[in-house]
Structure formats: C-alpha cells, structure tokens
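I'd like to ask some things about the structure below.
All protein chains but one are shown in place.
We call the chains A and B, going by the order they appear; numbering starts again at 1 in every chain.
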Amino acid sequence: MALTPKDLLAFYRTMVTIRTFETKAAELFAAGKLPGFVHLYIGEEAAATGVCANLTDADYITSTHRGHGHLIAKGGRVDLMMAELYGKATGYCKGKGGSMHIADVDLGILGANGIVGAGQPIAVGAAFACKYRGNGTVAVCFFGDGAANRGTFHEALNLASIWKLPVVFICENNMYGISNCQRDHMNIVDIADRAAAYGIPGATVDGNDVVAVYEAAAEAVRRARGGDGPSLIECKTWRWRGHFEGDPGAYKNPDEQKAWLAKDPIPRLAQKLIDLGHATAADLAAIDDEVKAQVAAAVDFAEQSPDPDPADVLTDVYAS
Amino acid sequence: MATVGIIANPASGKDIRRLVAYGTVFDNQEKVNIVRRILLGLAAAGVSRVLYMPDYYGIVPRAVEGLSSRDRPPLDLAAADIRLTATQDDSMHAAAAMVEAGARCLVTLGGDGTSRMVAKGCGDVPVLALSTGTNNVFPVMLEGTAAGLAAGVVACGAAGGPDVVRRAKKLTILKNGRPADTALIDAVVLEDSFVGSRAIWDVGQLRQIVLTRGEPHNIGISAIGGQLAPVGPFEPRGLAVACGAPVAAVLAPIAPGVVVPVTYEHYREIAPGEEVPVARTPCILALDGEREVEVRAGEQVSIRLDLDGPAVVDHKAALAAAAASGYFRLPPPAAQNPGRKP
Partner (left out) sequence: MKKMTYAEAIRDGLRVEMQRDPSVYLCGEDVGKFGGCFGVTAGLVDEFPGRVLDTPITETAIIGSAVGAAAAGLRPVAEIMFVDFTGVCMDELFNQASKMRYMFGGKAKVPMVLRTICGGGLGAAAQHSQCMEAWFAHIPGIKTVLPATPADAKGLMAAAIRDDNPVVYIEHKQLLGLSGDVPAGEYLVPLGQADIKRAGGDVTIVTWSWMVHRALAAAEALAREGIAAEIIDLRSVVPLDKETILKSVAKTNKLVIVHEAVKTGGFGGEVAAVVAEEGFDLLDTPIKRVTAPDTPVPFSAVLEKAYLPSEGKIIQAVKELF
C-alpha cells in the first residue's frame, strides 16, 4: 500500500488536469461557447483521483451530472470530452450526449448521468456482471449527498449487500444538493452512518486529502475484489462553484466557502511532494504547463472539429 | 452552582477503521441517546449547569430536545464559548473554555483520540471519559445515567480525594526540544509519509512504540505492551518498544478484530521524565491510534513520559463515596398515601 513518488506525481497530474479542464470549461461557458448545462467538479478533485487510482480499465464506474473529474480520473481523454462539451461530431458521444452524458464503455465508464441517484443501481448491475464473470473486477459508484436521499440509494445498497456484490459506493458529500445545504436535506451529518443500516462497512474520510481517499478506497476495492462485498465511503468535500455554471451560489455561507477554499486538495499535495523531496516547485510547474497545453489543445481540437451531420439525429437510437 | 462540561465528539467512531478493521459504528443518534441519560444523571446528582461543546450535529441540543417534557431537568444549559472548526481542535478548545467557565468535571464521549484532545485543554479539572470511539483504552464503557451520577457527585463535591480522582500519565512529544503534542496511551513512530486516513493498520510500518500503559485486555497499539510487559494506568513507569529488526514477535489486537503478529527488536521500561528519541526521520508519529504528526527529515523529536496527565474520575469510587456518605438518601416519605377505600 505504500505510495511511490510516481503514484503521488500521477495523483498530482490527474488533479491538475481536472482543475485545468474545469477552469477552462467555466471560462468557455461564460464566453457562450458551451451550450446546455455544465456542472463543475472544481475543489473535489481528490475524491475521483484517490478512488480511480485503485481501478483498472476493466473496472466500472458510474458517474454523475458533475462527472468530468470522474471521467478524467478513470482515464478519459480530455480532447474527446471537450469536443463533446462543444457538441461536436468528434466528441465522446458524437455530440449526442453533452457534458451530462459522457461515457467511455471501453474504459468501464458507464456514463455521467443527468438523473441524480440513477447511477447507484446501474453500478450494482455492473458489479453483478463482475461477480457473475468471477474475474475480480469491481464497480465504483460516485454520487453526492443529494443522491443519498434518493430511493435508488436504499435499493442499490440493499441489493448490493444481500448479493455481496463487488461495488464501492463513493459518496462525495460536497454539502449541497443544488441549493439545499446538507443540514437542511438530511438529519444526519455523516452519510457513512447509513452503511450500518445495510450491514456493510462505512467510513468517513477527508475528501480533500487525496492520500486519505486513496487509502480508504484501496481497502474498499480490496474487499470488493476479494469477494467481501460492498462498502460505503463518504468523502467530505466542497463544491467551489454553483450547482451549474451561471449559478452564483448565493446560498452558500461565505465563511464556509473561504474555509473550504483553504483546504484545496491540490496545494496540499503539492506541498507534500516538495516536503518529501519527490518534486521541486519547478517540476510541478512543468506538469502544470504540460496539462495547460493539453487542455488548450483539447479546446483547439473541439473548435476545429465539425458539427454533427443533421442526418445523424436519427442514428444510434437502436443497436442493430 | 455545580457545573459540568459535556464534550461529545460527533466524528468519533466513523473513520476508516470501519473498513480496515471491524470498528464499531457509532452513529450520532446513539451519542444523543447517551447524552440524554447523562443529563438526567447529572441533574439527579444535583448539577445545575451544563456547558457543552457545540458541534455540527448538535448532539447535546438534540438530546435535550428529545427529552420528554415530563423528564426535562431544570438544568441551565449553555454552549461553550468556542469558534467551531469541525476539527479535533474543537474538543481541546471546548475543554479549555469549560475550565475557564468554572466546570468542575468534564464528561466526554469519544475514543482515545477524543480523550487526547480533551486532555490538552482540561488542565486540572477531572475527566470522566465514556467510550464511543474505535480504540478505547482511556475511556470506559459505562452506562450514561451512571456516568451522569458519577460526574455529578464529583462536581457537587460529594466525592473526591485521591481514591476518586487520579492523575493519568501522558506522553509529551518534543520537537526540537519544545513540547509539540500530547498522547495519553501511545506514541508510535511509523515509517510513512502521510497522515492520510489517520488510522494505523499496517504493522509493517511500526518502528518505535512508547506507551504510558498497556494491559493484555487493551485494544490498540498498547496491547503490544500489554502482551510483553504490562504497565497499569497509574504505575509510575512506561514502556518503550523498538520494532526495527524482527528479532521476536508477539500476537496482539492492534485494532478491533485485528489480532496480528507484531515483530520487534527489544523493549524496556522507561522512567518518568525519560525522553525516548525518535531514531529516524522523516517519519509519521501516530498518537493514541491515529497518525497525527509529520516529522520532516532532520527534525529532532523525542517522546517523554510525564506523570501529570489529566485528572481522571474513577466512577465506581465516586459513586461508592457518595453512597457511603448518604448523598442520595432522601428524607423519610410523608405519611403513606391512604388510598381510596373500595
């Protein structure tokens, strides 16, 4: 379980890639270049990164409307993602899905999802497929505090528990379901407490500490691969932006926002890497620059890509 | 006016040891239930004012709210004057604020980690620590009503003295010669770089262990000492174990349900005031079961055994003393109610 400098630098790169992609998406949305709804993951990078570092391409994830970070952490390509945000023919979904529906089934990404809580039973089904095949693969379900109130949560955790499925439920508790603060939408504070109701282990971790998330997910994934059944991990984190771009988030307490910005997972890891002598500030700046160039190239790719052919509105409804 | 402080840690019993070990899940509703019984015990013992640590869940206010109006005791309840940070520092600050506000006894709900933070703020005020955490060497398993009664008689002055309140030991962490932190049970040097998810479960990372106490029935790192050379909670000595080379091995329950072989090089008794230097840096220091302190390369760190730890209430002795003095005896009931004739 000891993390190597290489692992840690990979964490750093992934988190910076998510941050850079999302920051660019915010900018492009504000400039009117991205249609539709865009929900950004800024501030929550450690959760997706720490969890997905335990997975292979053969493992599955289900994601959410706030899914860009999960996709990047699971190995999704930023150029295809950006083109999809633009609605271009070269995008992950040929412009048919957009930000909320990006998927890459070959990478085990069973889709972002526009319905809060919908991924929970889907992940259970993917985990059933893993167990049915008996090949040691697992499914991870990302969802938020809001989705922990859906009926899907109850049904999914119950079924996963009785069938002892290899699924890890990752609750990214970013403290808000749209505008509704967790204090007002549930009468408990630690969502991991709910695990006990399903007879599965639950733990709460600092979701802004990528190493803490990694360690917890490593254990939950090990249990899942070993046939020990599901786990629930709650990552306490904070949504920096509004629910969607264009939502100023006026319902958030500015003091809380300030306190959480100070817990930014990226500088926390950067400082650690420098302290441990795994990287210099210059090394990290070089990674930042590489990522910036990669995201800039993704924007160029998207902008230069063709729009879909209008005739394609009719294709891909059914598999033939 | 007898005042008692209640520090109920909303985060105890939640961490990754539910995953890596078989730690009890202590949801906050159960803590609310326990506090309810404590409040009733305190009131019955004559306590009139209760200060509580505010927390993000509102354990104590919820406890009061849930009491039937018939049973609601006439307690003056107030939140301790602290700025809530939703970190473990809240427990320390609350303890200090309660002491400042005149609390004569503190009741805590948590595990060893919570007790450690309270000890950093409680000064000379006695503590009755109840177990709602993961590793529970310092706190006791005790029914809330009894805890309320015991803390109440101490706060009201009906029980006291060296049989009832005793000083626990502590470990002082010295960084470059200056006290940097405190542990109540164990300080462990780990070959690791991260505080991460805080818990310890990989015994392969153990390098040094320093214990204030360790008995064979303990759960946690102190269990290792308990198997090698037991030290009682109030004996004026400690134990140091070096885990560098695997010379010998012992089986010990280092976490709930985790009974594993631990290899060690040697162990020795340590005397009060003795400093055990941390042999190798960088490293991580785990205090009372949780990774806490990051030690950078080249830092001079040592661990000192001290006898002036927190004052601890022996609940059995406290209640025995109160009973012996007739504290709970009541005046003879007035003439029997004659009842209605059939």
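In this text, a contact is a pair of C-beta atoms (placed from the backbone, for glycine too) under 8 Å apart; a residue touches a chain by one contact, two chains touch by 3 or more.
Keep in mind that what you see is a predicted model, and the values were worked out from it rather than measured.
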- Message: If I'm reading the header right, one chain is hidden. Which shown chains does it touch across the whole complex?
- Response: A
- From A:Gly76, A:Gly111 or A:Gly177, residue that would touch the chain that is not displayed: A:Gly111
- Message: Going by the contact rule already stated, which one of A:Leu3, A:Val78, A:Cys93 or A:Ala147 would touch the omitted chain in the full complex?
- Response: A:Cys93
- Task: Quick one: say which of A:Leu3, A:Val16 or A:Val124 touches the chain that got left out.
- Result: A:Val124
- Note on the structure: By the document's definition of touch, the residue of A:Thr17, A:Thr49, A:Thr62 or A:Asn149 touching the omitted chain is A:Thr62
- Note that chain A touches the chain not displayed via residues 60, 62, 91-97, 101, 103-106, 110-111, 113-115, 118, 120-130, 132, 139, 151-152, 155-156, 158-159, 162-163, 315-320
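Just so it is clear, only the chains that are shown with their structure count from here on.
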- State, to the nearest whole Å, the distance from the C-alpha centre of chain A to the C-alpha centre of chain B. 37
- Item | Partner chain A, residues of chain B touching it in the complex | 10-11, 14-20, 25, 27-29, 56-57, 192-198, 202, 282, 294, 296-297
- Query: If you look only at chain A, which of its residues touch chain B in the complex?
  - Reply: 1-3, 188-190, 192-193, 195-196, 201-206, 209, 211-216, 219-220, 223, 231, 233, 272, 275-277
